[in-house]
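For this depiction, one protein chain was excluded, whereas all remaining protein chains were kept in their positions.
Then we have subunit A:
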Amino acid sequence: RGFCVSAGPPSTRQLREAEEAAPVFQYAGKAARRKDRVFVWGFSYSGALGIPSFVKPDAGWKKPRRIQPTPYRLETEDKISSAACGYGFTLLASNTRDITKVWGMGLNKDSQLGFQRSRRDQTKGYEYVLEPSPIPLPLEKPQHTRVLQVSCGRAHSLVLTDSEGVFTMGNNSYGQCGRKVVEDEIYSGSHVIHQLKEFDSKVVQVVCGQDHSLFRTKKGSVYACGWGADGQTGLGHYNITSVPTKLHGDIAGVNIIQVSSYGDCCLAVSDEGDVFGWGNSEYLQLASVTETTQVNVPRHLPFKIGKVKEAACGGTGNIVLTEEGNVFVWGYGILGKGPNLTETAEPEMIPPSLFGWSDFSPDTRVARVRCGLSQFAALTNRGELFVWGKNLRGCLGTGRMEDQYFPWRVTVPGEVVDVACGVDHMVSMVRSF
């Protein structure tokens, strides 16, 4: 009776007052930074994904995960600026000035990840590294030098620094590490990391093929060493080279701005947009200039597709990106134009509508192209990742196990900045929204 008032439905004025009195939450301020993350997917039993719980689960009832079919976040303390996938192992590098700049995980049977001291037996090394472990590089000024780029081949890896040249480690049975071949050398548990310094100018890009290495210098020349039976060293012979030697042929005097290789074929792009190729041509990769299946001297590929910006080589297929943003593929295998196109010697364009171009978003273009052994990856300027090719052990990251015959989006929670493709796994560097 005047002491208590029955509460009916709240009037409009009460609602408005309650709304104005409600507290305001702040989840992100104006200076909220976008974080850099690393996502991995593919075959995990080799340890190449860097997540030990996939191989050895931490609880008894959990089952090991053989394949990670969709992107999975890999926690790293430092910002990873460069990554490379080899045949069953991965290298991650950061741009920092700290002592630890490179981490490796995966197969280490040829010491391609350096010497990882085993905790059980201090004299031996680990053959499989399941977590990103630091690789000790013999730097002269460890707190000054920065690692610019890493690259991985079948059983060897190259690390490019800004002031101390190139460090190579791993298998050297064909001289791919740039040092003299030692007969009956045991590579497992080896401490040897070779340093290469003398080239005509600073090395700006290192590329690993399957068993050979390519170095591109600032002056635009290309050096090679390693296995040459398919002519992939491009030095005019089919023998092993254990000292990096300069390439001539059609690229003599040409300013090369990018080199690429993953299997036994190599491609180089000049600053004028021309493409040069050498190496294996069994899969029609160089059939536009020659009928021979091995080319051991760089040859100019006379394609009339416009100025080429970037090229990438896979095991059996090649892909280039032109200045206009068009993507061309040729070679053998699943090339990305449906199941009917399995081999072609001349480049075929993949329609931009498959990469998200439409009347609604006409400025969506492909910004980067990458190649794995039998997969292709393309990054658009909107930060979307498209993959296609053979889905070996889930390496495409689509969530399905079937091969993909045309470009398919990979759902990654963030804007994909770079991607590295391997044989059966992939690593991507992503910025969060």
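Criterion: a residue touches a chain if its C-beta (ideal position, glycine included) is under 8 Å from a C-beta of that chain, and two chains touch if they have at least 3 such contacts; residues count from 1.
Throughout what follows, contacts and distances are computed from a predicted model.
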Omitted chain per UniProt, picking from "Bms1-type G domain-containing protein", "Large ribosomal subunit protein bL20m", "TRUB2 synthase" or "Ribonuclease kappa", is "TRUB2 synthase"
Which listed residue (A:P23, A:G60, A:G253 or A:P302) would be found touching the missing chain in the intact complex?
A:P23
Hidden-chain contact residue, picked from the options A:D36, A:D162, A:E282 or A:E415:
A:E415
Contact with the hidden chain (one of A:I80, A:L107 or A:L354):
A:L354
Among A:G60, A:G253 or A:P339, which one is in touch with the chain left out?
A:P339
Counting contacts across the full complex, list the positions on subunit A that touch the omitted chain.
18-19, 22-30, 32, 337-340, 351, 353-354, 356, 358, 360-361, 382-384, 402-406, 408-409, 411, 415, 433
